[in-house]
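One protein chain omitted, others in place.
After this line comes chain A, so read on.
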Amino acid sequence: MVGDSKVSRDGTDRRGRSGPPGWYAPLAQDPGFLLLRRRFLVAAAGVTAAFFGWYAVYVALSAFARGFMARQVAGHVNVALLLGVLQFASTFLLAWAYLAYARRRLDPLAEDLRSRHPSALGNGVTR
């Protein structure tokens, strides 16, 4: 990045990793990159919609549907407690699903892009 003592005038740092600003811009038109970006955006939008929507429903129920939340399911366990614990479960599940998706569908594409682009040789991969 610009502006470090380790960075020379053209913006490449001592280990030749960073590259000047705009260095990677050409890669933005690469079909591989476009695919990567689309996959990331779809996954991120899906996860966000899921957790945001489900959390909003939960908060709204807590604020406005107290009778429903108070219904007893088993003994002292009521709907509110059950939904609360389900929020935990869904958070774990969504995180796990996103991690698995990223490993299978995003990482290989990113790795491929890093190694294929001639200017990117030796960049960011090894450290």
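Keep this in mind: a contact is a pair of C-beta atoms (placed from the backbone, for glycine too) under 8 Å apart; a residue touches a chain by one contact, two chains touch by 3 or more; residues count from 1.
As a convention for this text, contacts and distances are computed from a predicted model.
S.K.: Quick one: the chain not pictured, UniProt calls it what, "Cation acetate symporter", "SpoVR family protein", "Cytochrome bc1 complex Rieske iron-sulfur subunit" or "ABC-2 type transporter transmembrane domain-containing protein"?
M.R.: "Cation acetate symporter"
S.K.: Suppose we count only contacts with the excluded chain; which residues of chain A make the list?
M.R.: Touch with the absent chain occurs at residues 1-6, 13, 17-19, 21-29, 33, 36-37, 40-41, 44, 47-48, 51-52, 55, 58-60, 62-64, 66, 69-70, 72, 74-78, 80-81, 84-85, 87-88, 91-92, 94-95, 98-99, 102, 107, 110, 113-114, 117, 120, 123-125, 127.
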